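Below you will find the structure I want to go over with you.
Removed from the display is one protein chain of the complex; every other protein chain stays in position.
As written, the chain order gives the labels A, B and C, with residue 1 at the start of each chain.
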Amino acid sequence: MIKVGLLGAGRIGNVHAKSIAANADSQLVAVSDVNQAAAEKLAAAYGAQARSSQDIINDRSIDAVLIATSTDTHAGLIEAAAAAGKAVLCEKPVDLSLERALACQAAVAASGKPVMIGFNRRFDPNFAAVKRALDAGEIGKGELLSITSFDPAPPPVSYIQVSGGLFRDMAIHDFDMACWIFGGAPETVTAIGSSIVDPAIGEAGDVDTAVITLHYADGRIAVIKNSRRAVYGYDQRLELLGSTGLLQAGNVLENTVNKVTTAGATSAKPEYFFLERYMRAYEAEWRAFIDAIQAGTGYPVTLQDGVNALAVAEAATLSCKTGKTVRLKDGRPVLEG
Amino acid sequence: MIKVGLLGAGRIGNVHAKSIAANADSQLVAVSDVNQAAAEKLAAAYGAQARSSQDIINDRSIDAVLIATSTDTHAGLIEAAAAAGKAVLCEKPVDLSLERALACQAAVAASGKPVMIGFNRRFDPNFAAVKRALDAGEIGKGELLSITSFDPAPPPVSYIQVSGGLFRDMAIHDFDMACWIFGGAPETVTAIGSSIVDPAIGEAGDVDTAVITLHYADGRIAVIKNSRRAVYGYDQRLELLGSTGLLQAGNVLENTVNKVTTAGATSAKPEYFFLERYMRAYEAEWRAFIDAIQAGTGYPVTLQDGVNALAVAEAATLSCKTGKTVRLKDGRPVLEG
Amino acid sequence: MIKVGLLGAGRIGNVHAKSIAANADSQLVAVSDVNQAAAEKLAAAYGAQARSSQDIINDRSIDAVLIATSTDTHAGLIEAAAAAGKAVLCEKPVDLSLERALACQAAVAASGKPVMIGFNRRFDPNFAAVKRALDAGEIGKGELLSITSFDPAPPPVSYIQVSGGLFRDMAIHDFDMACWIFGGAPETVTAIGSSIVDPAIGEAGDVDTAVITLHYADGRIAVIKNSRRAVYGYDQRLELLGSTGLLQAGNVLENTVNKVTTAGATSAKPEYFFLERYMRAYEAEWRAFIDAIQAGTGYPVTLQDGVNALAVAEAATLSCKTGKTVRLKDGRPVLEG
Partner (left out) sequence: MIKVGLLGAGRIGNVHAKSIAANADSQLVAVSDVNQAAAEKLAAAYGAQARSSQDIINDRSIDAVLIATSTDTHAGLIEAAAAAGKAVLCEKPVDLSLERALACQAAVAASGKPVMIGFNRRFDPNFAAVKRALDAGEIGKGELLSITSFDPAPPPVSYIQVSGGLFRDMAIHDFDMACWIFGGAPETVTAIGSSIVDPAIGEAGDVDTAVITLHYADGRIAVIKNSRRAVYGYDQRLELLGSTGLLQAGNVLENTVNKVTTAGATSAKPEYFFLERYMRAYEAEWRAFIDAIQAGTGYPVTLQDGVNALAVAEAATLSCKTGKTVRLKDGRPVLEG
C-alpha cells in the first residue's frame, strides 16, 4: 500500500483524492492547501490528515506526493519532494517559464528521483487507442496530425492575465499530445492567433483563437486548432493521416440518444468540460503512476515531456507575436531568419 | 439498342422514362396512358410516340415493355405482353389477389417468356451491399432479420380503401426483401396491427402500424416494422444478425452536414420519400433488366418472387384479422390451429 | 449515513459493494454469502463484517439490505427483510414463478414496507434520456417501440436448464423496459422462438433467438428481439417511433476511435457485457435507492414492476410453446382462442 500526500485541495485536488482512494494500492494519508479549511475538509472525507506541504514532504512514512497546487509553486515543490526521495506526480505545467523548468529538471536529475508530469490526456482511452494503433503499425507511418482543442467558454480575464497566455495555459496539452504521438519535439513552430471571441482577451495581450503548425525534421506535420469558446462543450478530437490509413478519436458524448424529427436528427453534445471528459483519464493516470512505482519501471510521462511541451509553448508564443516561424534549437526557441 | 414501350405515364412512369433514356442500350419509342395528354407529354419529352397499350404490345419492332399502369391492370398486361413475346418488366405487385397472380404466373409459364417484377429496393446500393456481404459469408449464417419500413405520411383514406391494405400495399416490399435476403418464403406468418396514426384508417378496415414476424422452417426469423407515418421522412433500414456478426443498412440522408450547438448535434433527415431514396435503385433496376436481356440470362427478380411476396401479404392480412399465426402451405395461406 | 447489509458476495454483489462504498450517504457494514470465504473477502475489502443473512436481517442497527443472492432465495429474503422493517433493494427477478412472486407481493404489502427491484437498465443514462424525452413530449405519443437485446455469448447449457428459459432469464429486462416506457403491462403477448444458435439449447427445452410482440390496449406495439449470441458484444438498443418523431438509444462503444483504411472505416465494438455496459447504471440505481430512502419518497422501481415483467415473461413462454397469442387477464396469462 503506497502512502500518499496530496498537495493542493482545490478542484483538481479533489479529483485526484478520489482516484487515490479508489485505487486498491494507494492510500491518501495527508492533504495540504494554502486554504486550511479546504485541506481539512478534503482530508476528513477520506480519513486523512490536514498538514503543511513541508510537513508532508518531510514525513518519511509518506511514499509519494501528488502536486496539485498553483502553477507557480510546482517547480519548487517538485525539487523539494524529489530531494526528499518521494515518488512525485505533478500537475502540468512544470512552470510558466522554460528557464525555471529547465532549472527544475537539473535539480531533479541531481536528486536521482524521476518525476511524472500529469498530462492526463495521454490516459484518455480514446487518445490512448490512437497511440496504440499507430505504434502497432495500423496506419503505417504517421504523416499529418490534426488536433482540435476547444474549451467551452473563456475563463475570466483576470485568469487570462496570469495564465501565461493561451499557448502555455491551454495549448500546452496539445503540444504534449503532438510530441507524444510523434515521439518528440518538432523542429519549427509557427503560430497564428486572434482575439476574436472576446476583445478583452486581446486587450490583456492574449489571443483566444489560434492555429499552430509543428514541422518535424523528417517532414511530418502537426496542426493544432484552439479556441477558448465552443458553446456546445469541450471539443477534444484528434486525427492522424498515415501512409496506409487515417485514425480519428472523437468526442465523448453525454449519451447515445438520437432524436429524429422534422427538425433533423439530434444527438447529444460532447461532455461539457475536462472534469467530465477526462474523469476516466485521471483515474488511469493515477493507476499508471502507482503501477510504475510498484513495478520499478520508468514513468509514462517524464519531466522531459513537461519541458518539451513548455518549449513548444514558448516558441508558439514568440511566433504568434512576431509573425515569424520559430526554431527549437537545443530545446530552446530561436527566431528564424 | 433495345426498343422500349412504356405503359403508364404517371409519377413512376416518368421516373422509368428517364432511366430508359439515360441507359445507352435502351431507347424509349412509345408511351401509353389512360390519360392521353399525359402519354403525349411524356412521349414528347423523350422523342417517343404516344400510342395505346395494345398497339405497343402488338408492335413487333418493340422489344420490351415496362408496365407502370394501375395495379388492377398489371396481370392482364403481363399476360398480353408475354404472349406477344416481349421482354417484360412490371411494377409490383402482380395483383392484389394471390389467385389472380397465380393464374398470371400459369399463363406466363405457358408463353415461355419470363417476366421481371419491379422490386426496386433490391437494387438500392445499401440493401444490395448487405445481400452481397451475407452471400460472401461475412457474418456467417443469417439468423435474425429486422426491417424498418416507415412512410413519411399516410395516403388519403380514399387510397387506403382500394390499396388492398397495408400488408399488400406497403409491407409487400418488405416481404420481398425478407424472401430475397433469406432465399425464399417463410413457413409461418404472424402479424399484429393497430390503427393508431389515424382512426379513419381503422374505420376503413385497415391498420397503419404493424409488426409482422416471419418464421422460417430452419428457425430463422424475420421481423418487419411498418408505420404509415414517420414525420421525419422515409425510414428504410434493415439489420441482420448472423452467427459471426451483424449487418446494418442505414437511411440515406439529405446531406452529410452536422451542426453542433447548445441544443445538441443535428444532422440531416432521411431522404423524404421513395422517389428521392430509391432514384439510384430505379436506374440500377432498369440497367439490370437490360443487362439480363442482352446477356440472355434469367432476371434478377422473377414472377415467382412477386407471387411469394403476395402470398406473405395475404397471410399477414389474415393473421392480423384473426389474431392467429398463418402457415404457408404449397404457397397458399392456411390458418393454424 | 445509511447502514447497509449486502446479501450475496458473487459477481454482482461485488459490483454493488463498490457502489455502496462510493456513495457518500451509505456505508457497507455487513456481507453474507453461502460461500463464507467470498463473504469474508468482500467484507474485508470495505471494512465490513461477514455475517449470516439472518443475522443481518435481525440486526436493528442496519437500515437497508441489498439482496444479490441466487434467484430462488429472493422472495424469501424480501419477505424476511421487509418484515424486519428494512429498506430493501432486490436484484431481479423476484422469482421464476409468477405465483411465488404474487405471494411475495402480498406478504410485503402486509409488512407495509415497499421494496425496490433492481431493473438496472432503467438507470442507464441512455435509456433514461429516452424516457425523459418521451415524457417531455419530444416525440409526441409513443406508438411503436423496438428493443434489441442480444447477449455476447450463450451461457452453459447447465445454466440454461435452471434459468427459467430465455423469456424469464434474459427477456425479462426487456419486458420491464417496455412496461416502463409504455407505463404498464400489455394486453396480449405473442412470442416466436428458435434454437438456432446452439441445438443443445433447444434440446434443453429452451430457445436462443426470439421475437416477442406486446400489444397494448390502446393500439401501441412493442417488439423485442433477443439472441443469446452477438459475437461483437452486448447489443442493447432501443428505438421508439412517436407521432412527431423517433428516439433511438444506441450502444455504448469501447472508445470513440475510427480507423479508415482500404478495408473501410472501423470503429469500436459495444462494451462487451453487462458489467461494462451498465456499470454507470448500477451506481445510479444505488443512488436512486438511497435518495428515495432519504427523501421518504416511493421507489422508482416497485415490486409491482417486478411482478409485471414476470407475468409478461410467463405469457411469452406460453405463447412460444403453443404458437398462440396470450392475453394478460388480471395480471395472469391466459391462452387466446
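The definition used in the following text is that contacts are C-beta pairs under 8 Å (C-beta built on N, C-alpha and C of every residue); 3 or more make two chains touch, one makes a residue touch a chain.
In this text the structure is predicted, and so the values were computed from the model without any measurement.
Visitor: For the chain left out of this view, which of C:Ser61, C:Ser158, C:Thr262 or C:Thr297 touches it?
Guide: Answer from the full complex: C:Thr262 touches the omitted chain.
Visitor: Please identify which residue in B:Ser61, B:Ser158 or B:Asn255 touches the non-displayed chain.
Guide: Here the residue in touch with the unshown chain is B:Asn255.
Visitor: Of B:Ala9, B:Ile139, B:Ala171 or B:Ala309, which one is in contact with the hidden chain?
Guide: B:Ile139
Visitor: Kindly state which of the options A:Asn35, A:Gln54 or A:Ser243 is in contact with the chain not pictured.
Guide: Considering all chains, including the one not shown, the answer is A:Ser243.
Visitor: Which parts of chain A face the unshown chain closely enough to count as touching?
Guide: 143-144, 146, 148, 150, 188, 190, 192, 194-197, 209-211, 213, 215, 218-221, 223, 225, 227, 229-232, 235, 241, 243-246, 323-325, 336-337
Visitor: Contacts of chain C with the missing chain: which residues?
Guide: That gives, for chain C, the contact residues 231-232, 253, 260-270.
Visitor: Contact with the hidden chain only, please: which chain B residues?
Guide: Counting over the whole complex, chain B touches the hidden chain at residues 22, 24, 45, 125-126, 129-130, 133, 138-139, 244-252, 254-262, 268.
Note that in this section only the chains that are shown with their structure count from here on.
Visitor: Please give the intersection of the contact partners of chain B with those of chain C.
Guide: The common neighbours are A.
Visitor: What's the chain with its C-alpha centre farthest out from chain A?
Guide: B
Visitor: Would the interface of chain A with chain C count as same or different, where same needs over half of all numbers used to appear in both copies?
Guide: Homomeric contact, same residues on both sides for the most part.
Visitor: Once you find the CA centre of chain A and the CA centre of chain C, what distance in Å lies between them?
Guide: 40
Visitor: Where the centres are mean C-alpha positions, what is the separation of chain A from chain B, in Å?
Guide: That gives a centre separation of 57 Å.
Visitor: Among the residues of chain B, pick out those that touch two or more other chains and give their numbers.
Guide: Correct list: 231-232.
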